[in-house]
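Removed from the display is one protein chain of the complex; every other protein chain stays in position.
Letters A and B mark the chains in the order given here, with residues in each chain numbered from 1 onward.
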Amino acid sequence: MHGKTRVASNQSLTVPPALEMRGISKRFPGVVALDRVDFSVRGGEIHSLIGQNGAGKSTLMNILSGVYPPDEGQILIDGKAVTIGHPREALRRGIGTVYQELSLLPNLSVADNIFLGREAGNGFVIDERVIVDRARAVLDLLGETAIDVTARARNLPLAQQQIVEIAKVLSHEPRILILDEPTAPLAAEETRRLFAILHELKTRGLAIIFISHRFQEIVAHCDRGTILRNGRLVLTLPLAGVTEEELAERMIGQQVEGCYRTEDQTRPDSAEVLLEVNGLSVGDRVHDVSFALRRGEIIGVTGLLGAGQNELARALFGIAPKAAGTIRRRGREVRIGSPAEAIDQGICLLTEHRKQEGLFPDLSVKENMTLPSLGVFRRGGVFLDNGRERDAVRRFIDALHIVVRSAGSRVRTLSGGNQQKVILARWLMRDLEVLIFIEPTRGIDVGAKAEIYGDLVRLAGEGKGIIVVSTELPEILGLSDRILVMHGGRLARVVEREAATEEGLLATIQGGHADGV
Amino acid sequence: MRREAGDGRWRSRGGEARYVAGTLLADYGLLLMFGVLVAIFTIINPGFLTVANVQSLLEQNAALAIVAVGTTFAIISRNIDLSPGSLIALSGVALALVFTATGNIVLGLLAGLAVAILVELCNALLIVGVGIDPLIVTLAAWIWVRGLAVSLTDASSVVVRSPFIDFMNSFELLGISPPIVLIGVAYLAGWFLLNKTRLGRYTYALGGDERATRQAGVNTAFYKILMFLMFGVFVWLGTIVTVSRLGAAAPDAAYGLELDAIVAVIIGGNPFHGGEGSLRRTAVGVLFIAVLNNGLSTLGMRDASFYAFKGMAILLALLFDVLSRQLLRGATAPARGQAV
Partner (left out) sequence: MASDWGSRVDRGGRVAAEGATIVGDHPSGARAAGERSPLSLASALAGGLSGVVVVVALALVFGLTSPYFLTPDNAFNILRQMSVIGVVGIGATLVILIGGIDLSVGSVALLTGGFTGTLILNYGVNPWLAIVAGLAAAAFVGLVNGTLVELLQISPVIVTLGTLIVVRGIGQAILWLNNSWVYVEDPLFAYIAAERWFFLPVSAALMFILYLIVSMVMTQTSFGRAVYAIGNNQRAAVLCGLPVNRVKVLVYMLGGLFAGIGGLLVAARTGVVNPTAGLGLEFQVITAVVLGGTSLRDGIGRVEKTLVGTAILAMVLNYLTIRGVPDTWQTSVTGLMILAAVVLDRLLRRTREG
């Protein structure tokens, strides 16, 4: 509403775009996240930002919403150059962001959440009636008359919580609205509802930036798209008449970085089956998944965010509740209800949350590495044999090329790649046969990534069975002997390495249909 | 962390029913136990449920009831304050010393207020400004404030003789005495602050998610400090009833009061992890502790078994709380993707 009147009153002949970002660059240690990217959005359009994980989408949006400043480049709003030093400054300049993680306070009411920090009243005493009325008005504007604004946020279904989140941002009356993967956790009907709202907002003149990995939604609902690849702008194009396949092709480009595995490393089909999963279901997130992992094999598991691949991996390690199905190790059915039981069965998991779930930041490299294997280092039953422990740690530091001043350094002081290798060494030292990784290279720079890929291939060569869960297709393609594609919690397709292409995988990831198998 | 990885508490299946049951238990479970307790005491001692005894029960526990209002704010905002018991002693000593020196009760009352607010300001600045854990800060205050009260008086009580004290002790209208009025004032003011002002709103918000609250543009540091200062005012009210009741400022007054207050807030059904709660629950918890204190002592229970019985009753009440939380854990909204 505001956007429209403002644009209409603009006297100049060429209306400047609502937002223009010119030549934006951003470097992080070891990576160029953005390299001179141009990006512009007009009022009254839904503009999709498209790219693989790590293409630079999040960095660009974080710069726009004031999370961090660009190293180079200029941001113009309505043709005027601005600096955005702080998230609240972004909000003041009319840029509202709906982040992936919800920020609602579960115990406050919907209305109180929407106006938290901006309560109506005289500055101290709150006028709750005004808040309720205004919240009602904002939600009515979105056509969401069914939401009770006095209900506690915790009592709303997720889709409605998300709409409240959007209402909260809209109550600041932004002219530019950023939505970061808002549809990832939503069901089809909820997604449809969300787009109805976005179209309504668009007709009011808002500039909407929409980030999603679902091409179907993008081509169906967005007006233009900007494609990023490896931190660079590929192109900006109108999306009318563009097919999902074209989009996928543009996004992938010619970048397949080649295979990390050489032909002679391919596993023999006759190798012993290390792990066999039959009809596994996990809560309502994974349904009826079956596969077998052989000695020396690397299986890649991929899918859209929330397609169930992470829960599958977690269930194999005993930290997600298994609802149905069996797990066999070397042909024998086993019960895995906790990490301890999984480890006893020779299975380990390295999760994507390295800091929260893997590291002991203030303990040394040595203590981080040997914790699950301490039983081996006991001397006479009670005390640890420091010499032997230290030797083993040194051997693994050398073998995995962990760059560290000494075995006594606190793990906190290491780089992401070296931290990941310390955790890997932890499980290798325990001599486990089945290694499961979730996003093994998230947050790790390019050089260390290649090293970790090398390590994985080598370990497969030594007879381990490896499962890599990842949303990075080049990683999956480069490492895997076989690729499992998950869609909506089900195993949509199994692809042998020789038959796998990035386009084919993307199609299955997006649509879940098992074409060409 | 991503949206799919929600908090375990949000997960649910058939959650609404459990949520209702859990909330009912949290709200009324203790009330039930309270009724049982009153019944037992009345059967054993028919004089228990008389107007006179109820009145004296309230007067005996007036300081606890008032301080528990402040404690409720602290717990809801996911803070803790161990200093009020000691602070009542010190603030009382300040009141008595200034009164003795000037002969002016108003100056004495103001001195007590100033000390209560200053100590809480000191706590708040260390918590908010330096970033030290509230448990440590107020634990230290628990010690040094009591120490100061003892040192300033050479460990002996300072008598306060004033018409004001006489008024507090002897005035009565329809069975309502000034300490009971002060309890009422404290709960009314607390209710207003908690439900109708920004201070209350942000008290809940701080306990729910401090980072999200700050991101919403709330000056969390300011409101935290304000909350502790307000606590100081409640402590001061507690000082007035304590000094009046004794007719003197005792350096060992209100020993352990802070613990009773915390226990009252928790067994009343306010969760220790903050983010929610109400003064009604606190009031029930306070009544429970008050009846326990009064009932056990009218039974002529000696010190030792008094503590044992009191402790047992409190543990039992805690079980109610745990039970309601267990129900609530699997409860609430049906959506919010299943967490791992």
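What we mean here is this: contacts are C-beta pairs under 8 Å (C-beta built on N, C-alpha and C of every residue); 3 or more make two chains touch, one makes a residue touch a chain.
None of these values were measured; they are calculated from a predicted model.
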| item | value |
| --- | --- |
| Partners of the unshown chain among those that are drawn | A, B |
| Identified contact with the non-displayed chain, of B:L30, B:A65, B:L87 or B:A141 | B:A141 |
| Contact partner of the left-out chain, one of A:P372, A:G443, A:G488 or A:G511 | A:P372 |
| Residue among A:E311, A:E439 or A:D455 touching the omitted chain | A:D455 |
| Interface with the unshown chain - residue positions in chain A | 317, 319, 338-340, 342-344, 349, 351, 356-364, 366-367, 370-372, 374-376, 378, 382-384, 386, 388, 392, 395-401, 403-410, 426, 428-429, 431, 447-448, 450-451, 454-455, 457-458, 461-462 |
| Footprint left on chain B by the chain that the document does not show | 80, 126, 130-133, 135-137, 139-148, 150-151, 154-155, 259, 262-263, 266, 272-273, 302-312, 314-315, 318, 321-322, 325 |
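Everything below uses one rule, namely that only the chains that are shown with their structure count from here on.
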| item | value |
| --- | --- |
| Geometric centre distance via CA averages, chain B-chain A, whole Å | 44 |
| Chain A to chain B touching residues, read off their complex | 87-88, 100-108, 112, 116-119, 121, 123-126, 128, 154-161, 184-185, 283-285, 305-306, 310-311, 314, 319-320, 353 |
| Complex contacts: residues of chain B adjacent to chain A | 1-4, 10, 19, 196-199, 201, 204-205, 207-209, 212-213, 215-218, 275-276, 332-338, 340 |
